[in-house]
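For this depiction, one protein chain was excluded, whereas all remaining protein chains were kept in their positions.
Which chain is which? They are A, B and C, in the order written, and residues in each are numbered from 1.
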Amino acid sequence: MMVWKTLTRWYHQLGSPRYFYRFSEVLLPWLWPIALLTTAVGLVWGLAFAPEDYQQGNSYRIIFIHVPAAGGALLGYVAMGVAGLVNLVWRMKMAEVMIKAIAPFGAVLAAIALITGAIWGKPTWGTYWVWDARLTSMLIMLFLYLGVMALINAIPDPRQAGRAAGLLSVVGVINVVIVKYSVEWWQSLHQGSTIKLTGGSTMPAEMLTPLLISMLGIYLLFAVSVLWRARAELLWRERKSAWVKELV
Amino acid sequence: MNPLRKQRLLIIVGVLAGLGIAVGLVLYSLSQNINLFYTPQQIVSGEAPEGAQMRVGGLVVDGSVRRDKDGLGVLFDLTDGVGTFTVRYEGILPDLFREGQGIVANGTLVRQDYFEAEEVLAKHDELYMPPEVQQALEKAGHPGAKPEQAEKDGY
Amino acid sequence: MYFESFAAFLQMGTHGPFVWSAYGISALLIATNMWLAYRRQRLVLNEIRRLARRDQGSL
Partner (left out) sequence: MSFTATMQRELLLAWRRPAEIINPLFFFVMVVALFPLGVSPRPELLATLAPGVVWVAALLAVLLSVDGLFRADHDSGALEQLLTAPQSLYVPVLAKLAAHWMLTGLPLVVMAPLLGYMLHLPEQAIGVLFIAVLLGTPTLVAIGAIGAALTVSLRSGGILLSLLVLPLYVPVLVFGAGVVSYAAKGLPVSGVLALLGAMMLASFTLAPAAVAAGLRISSGN
């Protein structure tokens, strides 16, 4: 009960633009150096200190950016879908702001996952690109991110734009499921997932640790980027309200 | 019941029925081989139609790779532990192509035991290991974890 | 470090060009994104301040 009460209080407080702005103001000076440091530690560890792979040699080191980017792009889209649903049901302003803040970095991460995957594919599979289920559905995810951004840009009224983008995100969530399970459903050339939530991961600790650290780092960078963009959007939307006028 | 409620009920029943049938159809289609991917077992048992464009996957049999004296032609056998058939390919093989490795090939099944590949791609598994660990495992008599892996991947 | 020398680290066996181009492109994209996100809030803040000053001036 206590947990539920705390959660709902947070939900309402963070849903209030003013509280969110203050909260992020306190959080960001800590969060962005931590995010940068975590990413740097994970990547340097993965690039320079992790052992090479018995089959792929050193080309496997690309996964230290590829896997976090792909994971972040998927997670970002799910977050956008959840925000879209919240907004459809409760018309919460913060959810609209969040969708607009998530989309750009989500698109960047989807692009990184595709580019690094292609570069890795050449020495490993023998081709930069195959039109198989996993790769194609990831490309669609990039297009969906770009579609959400295009829709927000095209609609002049920010509230209407946010709600429309929310609906599109909810519809596009179906693609996340396809990306996730494409490897199992359609014997894709892409291997199965290395990191499993249940059961053991198929990777020894000296490789897994830097991978998990870079993942955390990229996710934190995502959070920082979202907070910065959300703050900018909030300030602009609320520029006529008392709390913003007080602030400047 | 007032008409508004009745309509809402009808909508919900309709949506659930539509989605239920859709799920049934998806389950049926998942039980079919809808992506033209065949394992050696399926090819040997004659499930794969001859002369058609398809994808095959399996492990390269140890000691089966033979290269043409002239040109780039390569012949090798592909297996999944149950069936085995021969693949011919002309071109540059990927780095990771080696005996015992899983591969995916695009091409045409000429006969029930002979496949002409247009493209050979190395399928990498989700198993990572430092080379020393792999060597130690091999010394101890485990050739990696590959046979299990092959089964898991459906090869 | 896993590698014997810095040169070997740059070379990454035969895979240097692949690994370093992948990381280069990723770093560029992420850095650009972070910079744009950071700059946006500064710009918005400045713009609001400017509007506030203008409003005060006209009063």
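Methods note: a residue touches a chain if its C-beta (ideal position, glycine included) is under 8 Å from a C-beta of that chain, and two chains touch if they have at least 3 such contacts.
All values derive from a computational prediction rather than experimental measurement.
Asks: Would you mind listing the shown chains in contact with the chain that isn't displayed?
Replies: A, B
Asks: Quick one: which of B:Leu25, B:Leu72 or B:Ile92 touches the chain that's been left out?
Replies: Answering carefully, the residue with contact to the hidden chain is B:Leu25.
Asks: Write down which of A:Met80, A:Leu168, A:Met203 or A:Val244 is the residue touching the left-out chain.
Replies: Counting the whole complex, the residue in contact with the absent chain is A:Leu168.
Asks: For the full complex, which residue in A:Leu74, A:Leu151 or A:Leu234 touches the chain that was left out?
Replies: A:Leu151
Asks: Where does subunit A touch the missing chain, residue by residue?
Replies: Residues of subunit A in contact with the hidden chain: 88, 136, 140, 143-144, 146-147, 150-151, 154-155, 157, 160, 163-164, 167-168, 170-172, 175, 178.
Asks: Spell out, residue by residue, where the missing chain touches subunit B.
Replies: So the residues of subunit B touching the missing chain come out as 4, 7-8, 11, 14-15, 18-19, 21-26, 28-34, 36, 49, 51-53.
Everything that follows uses one rule, which is that only the chains that are shown with their structure count from here on.
Asks: Could you grab the centroid distance between subunit A and subunit B? Build each centroid from C-alpha atoms only and quote it in angstrom.
Replies: Centre separation, subunit A to subunit B: 31 Å.
Asks: Two-or-more-chain contact residues of subunit A, please, as numbers and ranges.
Replies: 51-52, 123 - these are the residues of subunit A that touch more than one other chain.
Asks: Residue numbers of subunit B touching subunit A in their complex, please.
Replies: Counting only subunit B, the residues touching subunit A are 30, 34-35, 37, 57, 92-97, 101, 104, 119-135, 144, 153-154.
Asks: Residue numbers of subunit A touching subunit B in their complex, please.
Replies: 51-56, 60, 123-127, 130, 133, 185-187, 189, 191-194, 202-204, 206-207
Asks: For subunit C, which residues are in contact with subunit A within the complex?
Replies: Going through subunit C, the ones touching subunit A are 1-3, 9, 12-16, 18-19, 21-23, 25-26, 29-30, 33-34, 36-38, 40-41, 43-45, 47-49, 51-52.
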